[in-house]
Structure formats: structure tokens, C-alpha cells
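All protein chains but one are shown in place.
Right after this comes subunit A.
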Amino acid sequence: MSNQTKRIPTHHIIGFVLSILLTILAAWTTIGSDLSTNWIITIIMLLAVIQAGIQLIMFMHIVEPESKNGHVPWNMMFHGFVTASIVVAGSIFVMVYAF
């Protein structure tokens, strides 16, 4: 265990900095920019996807050549998508259209 750890966790630092930058960018888009609402929504959605990608690559070991990429948490990712869909679709179903 001890011999395979690097001195500086480069991946983690880059990931950390990038995720903070993306968050600031998203906050600026909504608060600071004067883009139209549709553009704002599109941009922050896009940023969210990139953000998720960074998490998966930099922190969650989705690509890990040492283990022949054998640790992709498909199961958890699938359930994450399902939960997110329930939250979004469910809220729209319940709150917006109010059948």
C-alpha cells in the first residue's frame, strides 16, 4: 500500500481547483452575467455535466489503468441517474403542472 502512493496527489489537487473554478463560473453566470434565462440554464447544465465528469475522473477512479479500468461504479452511477431523474421529473410532475 505504502509504496504505490505518490508524494503529491496531483489528480486531487487539479480536480479540486477545477471544481471550485467551475462552481465560481456557474455562480457568475447566474448572478453576474446578463445572458437570457435560457442561455443561463443551458450553460449551468453544461457546467454541471463537466463538473460530474471531473468528479468521476479525478476522484472516483473511473479511469484507472492499474486495475484495467475495472472499478467503474456502473451500479451506483445508474442509481444516481435514477434518483436525479426522480427529483427533477417528480418535482415538475408535482409542482409545475399540478395535474
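Assume a contact is a pair of C-beta atoms (placed from the backbone, for glycine too) under 8 Å apart; a residue touches a chain by one contact, two chains touch by 3 or more; residues count from 1.
Just so we're on the same page, contacts and distances are computed from a predicted model.
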| item | value |
| --- | --- |
| Protein that the absent chain corresponds to, by UniProt name, given "Gluconate 2-dehydrogenase subunit 3 family protein", "ABC transporter ATP-binding protein", "Quinol oxidase subunit 1" or "Cytochrome b561" | "Quinol oxidase subunit 1" |
| Subunit A, residues in touch with the chain not shown (by the definition above) | 1-2, 5, 8-9, 12-13, 76, 79-80, 83, 86-87, 90-91, 93-95, 98-99 |
